[in-house]
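Submitted below is the structure of interest, expressed as structure tokens.
As you look at this complex, bear in mind that one protein chain is not there, while each of the others sits in place.
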Amino acid sequence: MSASGIRPGRRGRSVVTGLGVVAPTGIGAARHWESVLAGKSGLGRITRFDPTGYPVRVAGEVPGFRAGEQVPGRLVPQTDRFTHFALAAAEDALADAAADPATLPEYEMAVVTASSSGGTEFGQHEMENLYQKGSSWVGAYQSIAWFYAATTGQVSIRHGMRGPCGVICGEQAGGLDALGQSRRLLDTGSRLVLSGGTDASLCPYGLVAQMSTGRLSTEDDPARAYLPFDAAASGFVPGEGGAVLVVEQADAARARGVPAYGELRGYAAGFDPTADGTAARHSVLVSVVRRALADAGLAPGDIDMVFADASGTLAEDLAEARAITEVFGPGGVPVTAPKTLTGRLYAGGAALDVATALLALSAGVVPHTAGLGRTAPGCEIDLVLDRPRQTDPRTALVLARGHGGFTSALVLGAGDRDARTK
Amino acid sequence: MTASHRRAVITGVGAVAPGGIGRDAYWDLLTAGRTATRRISLFDPAGFRSQVAAECDFDPLAAGLTPQETRRMDRAGQFAVVAAREAVADSGVELPGADPERVAVSIGSAVGCTMGLEEEYAVLSDGGRDWLVDHSYGVPHLYGYMVPSTLAVEVARQAGAEGPVALISTGCTSGLDAIGHGVQLIEEGTADIVLAGATDAPLSPITSACFDAIKATTANNDDPEHASRPFDGRRDGFVLGEGSAVMVIEELESARRRGATVYAEILGFAGRSNAFHMTGLKPDGREMAEAVRVALDRARLDAGDIDYINAHGSGTKQNDRHETAAFKRSLGQRAHEVPVSSIKSMIGHSLGAIGSLEIAACALALRHQVVPPTANLSTPDPECDLDYVPVTAREHRMDRVLSVGSGFGGFQTAMVLGRPTLGEAA
């Protein structure tokens, strides 16, 4: 035993047995997956507030989410929308995994989620109360709804999970980091971890803050607004939603007799100091990918598809395409970015990419990147366009980069949950 | 995996704390038993229920930051970078060194860049008038305030780190959890050096107002110096604080190779959640006791090996009784034999940052063999019947110490530190 509880010897196997999805492509993993295969976009003009006065007017909103129906009534006014999403997704993920927390040891269940900007909309409302009416108008729930740990805390309480709970913030990379952490928890005494992330920062202050990076697309046509790796790339579209996953020790899942979508085989994270514009010494993304592959015990040739970070800005797309080419060779692996259908979901983004990749592994297809036209010069990657490829992929690599330099990679292997269309 | 052979030690400590900037000023304050709580000066607290806080007298330029760093970073980021620089200088380690990929960062924060976020909100919304805030007033670094991960980014840039960088945000256990995360990166072999710690600068109207709303903070506005009263019968809530501590944590062998001076080894840590209530605690201290039990188990220690407990001691009746019960439950008779103290009596409760300041205090306590006191403890709560080291610091032989944290969300974390000589003999 060590201070952190790691035992010597090989890491145990971690598998994903349940998926909960709340995304612009639909609520529920099945609906999301249908949208992905159909290339059905969830992007549109913002409806949660009037975006007319802003240069950014397109986003990926979750359609038809009614908190009152999907979240315990008491928690609706007490928590922010990002927590509503997570509570709904956690419920679905546990049901999908046929896991009943009441039957599992309380200290061996944990929750670790990614958070990017916390309860943004809730916070804006309460700051409005403060500045318009005075400090005594700030509500009691501000103390538990706004902060980044709100979701993990509420999910832990809802399901009686008393193990080591955590929250990791790495912006768009956070979802992979949370899943990486779930493996550590499974190696140190937990048997089931709810992991993933959600985000709901589509309120005026949230959007305006995001705009300050200059990376959001100001294109008004939803079909033209988010075109990563495309010659016409104009930035990215923000979205809301995310995914929660049930991650278990493979032995525990087998003992429960439930099939797995796939396995978390390798993970690595690094920091790219060139995110602030300083010249690159080498590609941190390349090094992170190689470390994730080494952690999985796989060679580049073993990877059947790559889910790209796909920032939608020319320089970052090029840097990612070059990194993929450096590891896999020109056109060496199918690359896809179904996130063009949802926009970038911040804390929810990488978690949703992992859910999509697991659905792809269990369905035996490589989903395509819908809506792209001409690939940008210099992007020598085999981008999967127009339609899914029925190539029965057995492994996937998911990439994510978070604002400021966060760089993460997760390697997935296929499981025994078969969702191939007959 | 060579987990069992890799051990994590603290080789450098940096602190920005109320009552004085820097590690030495911090330790002086703690051992003098001086309180740094006062009437809030960072904003006008008139009209607020609680008008008291422990503030840092911090001038970013005097602390070595450049004008651009000062503009770019929220106060919490400024604290963390200054603390990180002091820690690196203290440890003598050359950063990023030969292999930047082996340098990692793990920073905790409960409320991120909330001051920057609120100040900009007030402008963009024109004093809360406009729900559709005006983007043309947005500052270039606004998004950096929106995402707390910026705080870890700033420290990573200082260190030239290219290894894993994380911002851990588990409310008031963020500091302990971030250090624990850093230890794990070393033990699992991902990193050889981690800058680990936490930072929070929550002294702004929105944070004060939200704690006012749940009556968690003190209303003892007439006597700010004595407002933070952990374990005292006359306490009436916690006192908000701010600050940061960052530590250099290294793999023991590589620290030894370069001849580093070691403050302490991190022997064990564990987290548990009460899954009970976002703010409420059950009086039995059950889950915190479980965290302590697991931390001791991982450290391969018994209750009798603990020589000092650095308590969460926030100064709410609920907390003080909860953790007193947790100590008795996990340590049995030993809980009555060892000194227990809360430095929040002096530097307030800086939310996520406090865990890092408490671990820094434990490292310094082990080095100097002095227990910092619980200030303002003059009329003990009869329900809290341990030795809380009232008012005056105490020389005390300590080989191993325990620190605990408890946070909104139900999170409970325990960490055990040991003197380096013991660690090396083990």
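Going in written order, the chains are labelled A and B, and every chain counts its residues from 1.
In this section, a contact is a pair of C-beta atoms (placed from the backbone, for glycine too) under 8 Å apart; a residue touches a chain by one contact, two chains touch by 3 or more.
In this section, contacts and distances are computed from a predicted model.
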Omitted chain (choose from "Xylose ABC transporter ATP-binding protein", "Dihydroorotase", "Actinorhodin polyketide synthase acyl carrier protein" or "NADH-quinone oxidoreductase subunit L") - UniProt protein name: "Actinorhodin polyketide synthase acyl carrier protein"
Shown chains that the omitted chain touches within the full complex: A, B
Given A:A30, A:V76 or A:L318, the one touching the chain that is not displayed: A:V76
Touching residue (missing chain; options B:K215, B:R256 or B:H396): B:K215
Residue of A:F65, A:Y107 or A:Y141 in touch with the missing chain, whole complex considered: A:Y141
Absent chain, residues of chain A that touch it: 72-78, 136-137, 139-141, 144
Missing-chain contacts mapped onto chain B: 213-215, 219, 277-280
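Heads up, the rule we're going with is that only the chains that are shown with their structure count from here on.
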Centre-of-Cα separation between chain B and chain A, whole angstrom: 29
Contacting residues of chain A [partner chain B, same complex]: 1-11, 49-50, 53-55, 106-107, 110-111, 115-118, 120, 123-124, 126-132, 134-136, 138-140, 142-144, 146-150, 152-154, 156-157, 159-171, 174, 177, 181, 184, 189, 201, 204-206, 208-213, 268-273, 275-276, 284, 287, 291, 402-406
Residues of chain B that touch chain A when the two form their complex: 1-8, 47-49, 101, 105, 110-112, 117-118, 121-122, 124-125, 127-129, 131-135, 138-150, 152-153, 156-157, 160-171, 174, 177, 180-181, 183-184, 187-188, 205-206, 208-214, 216, 266-279, 287, 290, 294, 297-300, 407-411, 416
